[in-house]
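Reading through the structure tokens given below for one structure.
Only one protein chain is missing; all other protein chains are in place.
To keep things simple, chains are lettered A and B as they appear, and every chain counts its residues starting from 1.
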Amino acid sequence: MTRLRKLLATIRLPAISVLVALLVGAIVIMLSDLEVLGKIPQDPLGAIVLGVQRVYLAYTSLLMGAFGDPAKFGKAIAAGGDAVLWAKAFRPITETLLASVPLMFVGLAVMVSFRTGVFNIGGEGQFMMGALGGTIAAIVLGGAGLPTPITILGVVALGALFGAAWAFIPGILKARVGASEVITTIMLNYIANLFIFFLLVNWELIQREDRTQPISKALDKFVVIPTILPIEALRLHLGFIVALLLAVVVSWFLWRTAKGFELRAAGLNLPAARYAGMGAASSVVIAMLISGAIAGIGGAFEVVGTVKQLTTAISGGVGFTAIAIALVGGTRPSGVVATSLVFGALRNGGALMGLNTGIPIDLLFFIQALVIMFIAAPSLTQRLIRSPFKRRVKEATA
Amino acid sequence: MSTAVMSAVAESAEQRAALRSARIRAVIFLLFTLASFSAASAAGAKEAIFSFWIDKIGGKDIILTFPIAVPWLISGAISGAIATLQFLRGASFRWRAAIGIAAPFYAVATVGALLDGTAANLTVLFTGTLNYAAPVAIGSLAGIISERSGVLNIAIEGKFLLGALAGAVASSLFGVAIAGPIAGLLIGAAVGLLLAVLGLRYKVDQIVAGTIINIGALGITNFLYLRVLQRYPDLNQPVNIDPVTIPVLSDIPVIGNIFFNLSPYFYVAVLLVGFFTYAIFKTRWGLRLRASGEQPSAAGTVGVDVIKLRYRSMILAGALAGFAGSYLALSGTGGFGMGISSGRGFIALAALIFGAWHPVYAFGAALIFGFADATQTLLSILGVGLPPQVLLAVPYVMTIIVVAGLIGRVRGPASAGRPYEQG
Partner (left out) sequence: MRLELREITKQFPGVLANDRVSIAVDKGEVLGLLGENGAGKTTLMNILSGLYRPDSGAILIDGTERVFRDPAEAIAAGIGMVHQHFMLVPVFDVIESVALGAEPTTGPLGTFDRATARKQIIELSERYGLAVDPDAKIENLPVGVRQRVEILKALYRKSDILVLDEPSAVLTPQETEELFEIIRGLAKAGTSVIFITHKLNEVLAVADRITVLRRGAVAGNTTPSKADASSLAEMMVGREVQLTVSRGASKPGKPILQVQAMNVLDGRGGVAVHEASFEVHAGEILAVAGVQGNGQTELVEALTGLRPIDSGSLILDGNHLEGGSPRHIADAGVAHIPEDRSRDGMIKGMTVAENYVLNAYHRPPFSTGGRLDLKAIAARATQAVKDFDVRTPSIDTDIASLSGGNQQKVIVAREFGRDVRLVVAAQPTRGLDVGSIEYIHHRIVEQRDAGAAVLIVSTELDEVLALGDRVAVMYEGRIVGILDAKDATRERVGLLMGGAVA
């Protein structure tokens, strides 16, 4: 019982933040609907009804896109063991899980750095570099005809290596000369993008045959990451398991090892860490290496397992979503996993919302920004929720 | 050892570091000298064939032909002189200004070398450079004002986007050219106020606050573009703000086309940079601004209201950045497009760091970045020379080198990013 209460207390602020952000999103949907706006002068009530209808349609599409259509589940149950119908019913859920995979990786990566007091906003670049490493490994090892498990190991290893290398630069610069990791990681995000663009149009090894656009060879020709569900059509792959395992490993590392203890101590109170005999500078570098490696593995799985080709759009803003995820998840691995699932559901459901109602998925970025804001300014959030009640109380007493 | 001797030792430790960076700079300038001379000898008799439009773009042109070795030799000689002065004068040498003198010759030499004998008209290269620099310079100016007051500002990118969208829509709605910049200014000021409230009142980490604005701006502008502007294209038909022709001056052959036939934003940028350079370094407002960014307690204890000053600076900075953002949608680009700022807000951030929080130097950095960008455009049109990504990466790489402190410590306002508790 107390555990449950504790859990509720932990998720209260994140949950409220997400809900309020969705509410603001609803208002934005209404206000950006010119039909609704146009109706206000003649028929204000009708306008509100129409607006609410639109929001309802949007958010129900979002939910169905994320978790599936009850009707389809009904059909599948009625038909019994028809694998195709079951696949159709389950597909939204598995796609949600798939969408949450890169978020988990980068969310964990950013979380580790935040825990050490390093504001790594270079998850984007580290993820891209990991994707590049994964692409190279897939083409070279898969192309050489090595067995799939070995190729996959190579993909993960090179992804981790590339991501870690990219994160090493801001890490060592911060530790040695105190260069702000915020500035260096922002710049490195752009450099990673340009670097990959450059390789995609200049390096025959990875460039797609007979194309001048920045796109890599189709990677499924070289290696296929095995899916983990019995039904072929469901794309959820090994990366999901690896992400969950990594969450456990990160949790174990931070709370069960001496090194992890040092990193957390340095993140919370640098003078005290120094007093207790820990090396503060090395903590920064180690945290960045771990952070970059995890983001890199995420990039490698995303490119080889899900998208199956490398383009400069591979990251799709995942580095920024990861900041939201790390903060909403209370910088805990379990929280990051849970939040990634929620954000993955939003991402995946957003696609159906766009299809059904024409409301662009980009709204979710705005909602993410609001979520970060509500989490980062808890007193503001309290005010927003409480102020209507407070006012009433004041009136009553006056 | 006496206290006096000790303090002399301690002082010289800092001076030693400054001297070391100065030496490193001297060596770098020397390497540039050697590289220029070897480039000159490698170029041999190869000629650069540059042309410029004389009176109007696409009209008659004048062709300049000279050996590529010539600008290399001049650049080498200037670098040599700079290296010598840097070595002799040590830390007190104003090397940023010196780079400003050498840069044009390097620009000519580099373009000549990259073109490698291909004939090219350079008028557009230069106007492209200047036009690129306009919003970037105003954006860095915004960053400079807010950081000089003590608030970190990584949200220039977000303000650019919002300013561009607001500018496009307002201009389309009202059908007058001036509506666009004004709308950009207003929305920018509002975002600046939001940032200030988050950072100063709710004590949200200023980096997190900036990130909120950047992500949120990207999301909301994309959303509104797809949901509203695409369905109602009338809302995205702004009155373009065309280049203005400055009477008399624009009739000067060659030069007139380059400098006096530009977007009004460029001239506004020049005026703003001049005005704020004066305001920051010569006026009472500037003195208080710099004090609250460096040592807010020093300002607070003599009765300066630091918090109020920071609020005002944030709103001003937001207005400038939003104004600069409106340029992106109103300069013949066909209105607002998704992600129209394409990272230029971060390039403005890079320019302000590279320019050591000084408006004029930041403008210089914006020109260098703009030149890299324009050269890249020219080369890819002609299909010669370097891969474009190399030039596009110039601002980002240069910024990392600068914050790494290798060529000399750039010192930002000491208290930027730290909340100040009054009383």
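The rule is simple: a residue touches a chain if its C-beta (ideal position, glycine included) is under 8 Å from a C-beta of that chain, and two chains touch if they have at least 3 such contacts.
It should be emphasised that the depicted structure is a prediction, and the values quoted were computed from it without experimental measurement.
Taking the complete complex into account, the chain left out of view touches A, B. When the whole complex is considered, the residue among B:Ile82, B:Ile241, B:Leu262 or B:Ala299 that touches the unshown chain is B:Ala299.
Interface note: of B:Arg290, B:Arg312, B:Arg344 or B:His358, the residue touching the hidden chain in the full complex is B:Arg290. Touch with the chain that is not drawn comes from one residue among A:Arg12, A:Arg211 or A:Arg274, which is A:Arg274. Taking the complete complex into account, residues 255-262, 264-265, 268-269, 271-278 of chain A touch the chain not shown.
Residue positions on chain B in contact with the hidden chain: 1, 3-4, 6-7, 9-11, 278-279, 282-288, 290-291, 294-295, 297-305, 411, 414, 423, in rising order.
In the analysis below, only the chains that are shown with their structure count from here on.
In this assembly, the C-alpha centroid of chain A lies 32 Å from the C-alpha centroid of chain B. Against chain A, the residues of chain B that register as touching in their complex are 154, 198, 202-205, 207-209, 211-220, 222-224, 226-228, 231-232, 343, 346, 349-350, 353, 387, 389-390, 392-393, 396-397, 399-400, 403-405.
Those residues of chain A that touch chain B in the complex are listed here as 28, 32-34, 119, 121, 169, 173, 177-180, 182-184, 186-188, 190-191, 194-195, 197-198, 201-202, 317, 320, 323-324, 327, 358-360, 362-370, 372-373, 376-377, 379-380.
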